[in-house]
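A single structure is presented below for examination.
The excerpt is restricted to a subset of chains, each kept in its original location.
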Amino acid sequence: MSATPYRTPVVSKVKLETILNMYRRGMRTDNRDLYSPRNLNVQVGVIEKANGSALVKLGNTQVIVGIKLGIGRPFEDTPNEGVLQVNSELVPMASPLFEPGPPDENAVELSRVVDRSLRDPKAVDLGSLVIRPGEKAWVLWIDIYVLDYDGNYFDASMLGVMAALMNTRVPDYEESESGEIIIKKDSPGTPLKLNKRVVLVTTAKIGNYIVVDPNLDEEALAESRLVLAFDEQGTVVGAQKTGSGAYSVDEFYRAVEISRSAAQVYFKLLDSALQKNQGG
Amino acid sequence: MKQRPEKFFDEHGNRLDGRQRDEMRPVDINIGVLSNADGSALVSYGKTKVIAAVYGPREPTWRYNVLPDRASLYVRYHMAPFSTEERKSPAPTRREIELSKVIRESLEPVVMTELFPRTAIEIYVEVLQSDGGTRTASITAASAALADAGIPMRALVGGVAIGKVDGVLVLDLNEVEDNFGEADMPVAAAPDLGLITLFQLNGVMTLDELKEGTDMALKAIERIVEKEKQALRESATEVEAL
């Protein structure tokens, strides 16, 4: 059962007026223009025990992504590929809006949108993760943990996933005589093969405005949001309208164009954040 | 698992089931098929069959979830165990959880929930047979069932999925095209308001394809909503005739 949300942050009419007034002047409450995402900070390798990891701060929204590789079995219809598993949790520490318990519809949606946006454009080279076709393959577990929620966990999560994937090393292993796969625990491993990088861009529709990377207040005010996945060539590799509103055809295309430009901004922010991280 | 077909079009450019690329499967809409529900509709897109039932507005069972200024919409999208190729366990999957959410969000823009504060409008969708496009058929069925229940709506909603197979955009993709194609793009809209209420893309498209596909979907949805209206008119006449 999906129900109209009731635990939504309340934003006053006055605040809405203030925000729309600023939009008219091309400004936002947190000193951005309408089409710019918030500051991005990325730390990779924060979980030494994971095969890859990253802590991402997009404004005050914090997401940690951990990647684990384990030995499993390929799916029957893809015997020559490793197995991709995406899971996300909106842990209750992140927001008074989140409750403890198994993933709710929002966490499930986040997992599935990230999963599809990686899977469909073949962002990860799953073929490189098969060990013995049809029998043994790496299972790539991507666990997304939203630690602090100030709006827009979609974009922050995907940036974290990308940073963590780029930071992931596949362990070395050997086969025992009986055919068992033995992972060499402290081996250097080899970098995970990625075919392409993907970002998610969320825009919110507030009044007649389309804004990129909405913060929590903006999400509360938004009639609807559009989440679009892009690769570096600007191809659309996934999409999800989310929220209880609707788009006119014109608004919709406008949001798509705005998102496409913002995607390139995200790629640049990610690169420079990673560089800073390595430099530091 | 079915096999991937070698190609998706024959020498005349027709699809595997004989359709042209911008051709819908036969659409059938049957109103008022259940006696208990306040409104109901059975919708088929080819072999895809879904049934939707609406209860409400009524006092909510889950009290804590009351909204002071409008009705809460509840949607459950559920697949019957016999609806799929292999038997499906009746426990809700992550897919069904997500689809219940996006179907709810595709209907909320048109239901006049503000007229019924502190009540619940419950929409139950059961997929009886799944052959591609179940979520969009579900939206069409739910829209018709809401109207049949007499719940005031700003407009009717309909849905259809666009596919991309062998690099070509096709209308109303079926299961084989969905499983082995390059993209599945479900769209729902309220043509009378010019509003898109559901949009998902599962696959890869250029910007031009995305726009072309959206336009193709919106045109088809106009025809689907026309069918909805016709079915509702006929159902009203039936009642009159009793």
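Just so it is clear, A and B label the chains in written order, and each chain counts residues from 1 on its own.
Definition applied: a contact is a pair of C-beta atoms (placed from the backbone, for glycine too) under 8 Å apart; a residue touches a chain by one contact, two chains touch by 3 or more.
These figures come from a predicted structure and were not determined experimentally.
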(request) Formula for the whole complex: give the number of copies of each chain kind, using the labels shown. (result) A x3, B x3
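Please note the rule applied: only the chains that are shown with their structure count from here on.
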(request) Return the distance between the CA-based centres of chain A and chain B, expressed in whole Å. (result) 28
(request) Would you pull the chain B residues touching chain A in the complex into a rising list? (result) 1, 62, 65-67, 70-76, 94-95, 97-98, 100-105, 108-109, 113, 183, 185, 190, 193-207, 210-211, 214, 218
(message) For the complex, give me every residue of chain A touching chain B.
(response) 1-4, 6, 76-77, 103, 105-106, 108-109, 111-112, 116, 120-121, 224, 226, 234-249, 252-253, 256, 260
